[in-house]
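Here is chain A:
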Amino acid sequence: YTNEPTGGTVTLGFNVPQTGPYAEEGLDELRAQELAVEHLNGMGDGGMMNTFSSKALKGNGILGKKVEFVTGDTQTKSDAARASAKSMIEKDGAIMINGGSSSGVAIAVQGLCQDAGVIFMAGLTHSNDTTGKDKKANGFRHFFNGYMSGAALAPVLAKEYGTDRRAYHLTADYTWGWTQQESVAAATEAMGWETVNNVLTPLAATDFSSYITPVLNSGADVLVLNHYGGNMVNSLTNAVQFGLRDKMVNGKQFEIVVPLYSELMAEGAGANVQGVIGSMNWNWQLTDEGTKAFVKSFGEKYGRPPSGSAHTCYVQTLLYADACERAGTFNPCGVAEALEGFEFDGMGNGPTLYRADDHQCFKDVLVMKGKDNPANKFDLLEIVEVTPRAQVEYAPDHPMFAGGDLGKCNPGA
Partner candidate 1 sequence: MGILEVKNVNKRFGGLQALGDVNLSVKENSCHAIIGPNGAGKSTLLNCFVGKLIPDTGSVMFDGQSVLGRTPYEINQMGISRVFQTPEIFGDLTVLENMLIACFAKRDGAFRMHAVENMHNERDIVEKAEHMLEEMGMIDQKDDHSASMSRGNKRRLEIAMCLSQDPRLLLLDEPTAGMARADTNNTIDLLKQIKDERDITIAIIEHDMHVVFSLADRITVLAQGTPLVEDDPENIKGNPKVREAYLGEAA
Partner candidate 2 sequence: MDVILPQILNGLDKGSAYALIALGLTLIFGTLGVVNFAHGALFMIGAFCSVSLSRILNLSYVTEDPTQTDFLGKPLKVETPYLEAWFGPEFGGALIDWSVPLAILFSIPIMILVGLVMERGLIKHFYKRPHADQILVTFGLAIILQELVRGIYGANPIQTPAPDMFRGSIDFGAMLGFDPNVIIYPYWRMIYFFFSAVVIGGVFAFLQFTTFGMVVRAGMADRETVGLLGINIDRRFTIMFAIAAVVAGWAGVMYAPINAPNYHMGMDFLVLSFVVVVVGGMGSLPGAVAAGFLLGILESFASMTAVKEILDGIDQIIIYLVAIIILLTRPRGLMGKKGVMED
Partner candidate 3 sequence: MNVKPDFSKGHNLAETAPAYLSIWELQAYYGESYIVQNISFNVHEGEILALLGRNGAGKTTTLRSIARMNDPQVQHGEIWLDHKPLHLMSSYEASQTGIALVPEDRCIIPGLTVEENIELAQIAPPVGWSKERVYELFPRLGERRKQEGVTLSGGEQQMLAIGRALARDIKVLLLDEPYEGLAPVIVDEIEKTLRIIKEQGITTVIVEQNAVRALELADRAVILDTGGIVFDGSAAEVLENEELRAEYLAI
């Protein structure tokens, strides 16, 4: 199989955005990945290896081989991401690729890994397509997705804002935006909300004022921002600037929802996130043992709490290593088999299943809200609810995920 490790080491490839708008997120992922390698090699305090339900990892690398890593810059562009993944595979002999901060890149790299015959452990990718239309046998996603966000958010939104709401969606005009919008609209409509309008906004937009002003006389009383990164920071800032949060419409307080939150975005949006509800895959404020161990080990090393995407990359690295140990081989097909249907706990999200049908993880989803009086810049969001896994599960052939074909695992040459 491709890049079978022959010496005393095994090389993992960490492919994250180091430049461009998601650079900070990428750097945080990189920190977590380095930490994971440290822990795998038996250095540091072991982090979540201590709380992980599987005990296959022994702190002596993977299958006795010391773990090394190489890094690459995706630039959040599919082409660049594939180029750097290829260089890690072709030049450095990486046996697994991990990381990323957008769905387009994840899907592009996942396709590449499928062709090249290595395992891809996705980083932050939230589009339904990653494990839906574009799923691949060699690709695995720990992160949650648009559907899950919708399913987790809808009940909380209904509880907080009532079931008689009219929502106006602004949606980033690309695949991730579309799938999230579809998911959230479906979930909220099931609660009795009405979707007044859905306006697609260009990715390149920096000023959203012209998309926001029409919201006011549309009769809507909730604004859903299906934006991420810089788009989200700006659209939320603009919405607050235009005073939406102070308005009363239809006799109700106007509300803003950001279905996908991340700590770094919240930091970028600053005080504008106050009171705004959204969802997350994981947050450092959780109090389970796994989270505490990870936050402690990460925080002591880097002086800041880990972000959600850092968590996912860390967990994915451990999961991969663990699967190798359990499979007794680095062969991608063996690893994939070990991951498929794997049930585990102690990684911060409660009991989790890596579903065999689509390589999607199923676990609890967090609903978050912007804090009113943050004590410091790490403390911008608070957990409103931990939505149990059962509530966000869906059938593998759910229409929002249809059309894909996992194919067969490819061990490469």
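As a working rule, a contact is a pair of C-beta atoms (placed from the backbone, for glycine too) under 8 Å apart; a residue touches a chain by one contact, two chains touch by 3 or more; residues count from 1.
The candidates came about this way: all candidates are chains of the complex that A comes from, given by their letters.
Given the structure is predicted, the values throughout are model-derived calculations rather than measurements.
> Hey, among 1, 2 or 3, which one's touching chain A in this complex?
2
> Quick check: in the complex, which residue numbers of chain A touch candidate 2?
By the definition above, chain A touches candidate 2 via 19-24, 27, 173, 197, 199-202, 204, 206-207, 209-211, 213-214, 216-217, 230, 233-234, 237-238, 241-243, 246-247, 249, 264, 267-272, 284-285, 295-296, 299-300, 305, 375-376, 378-379.
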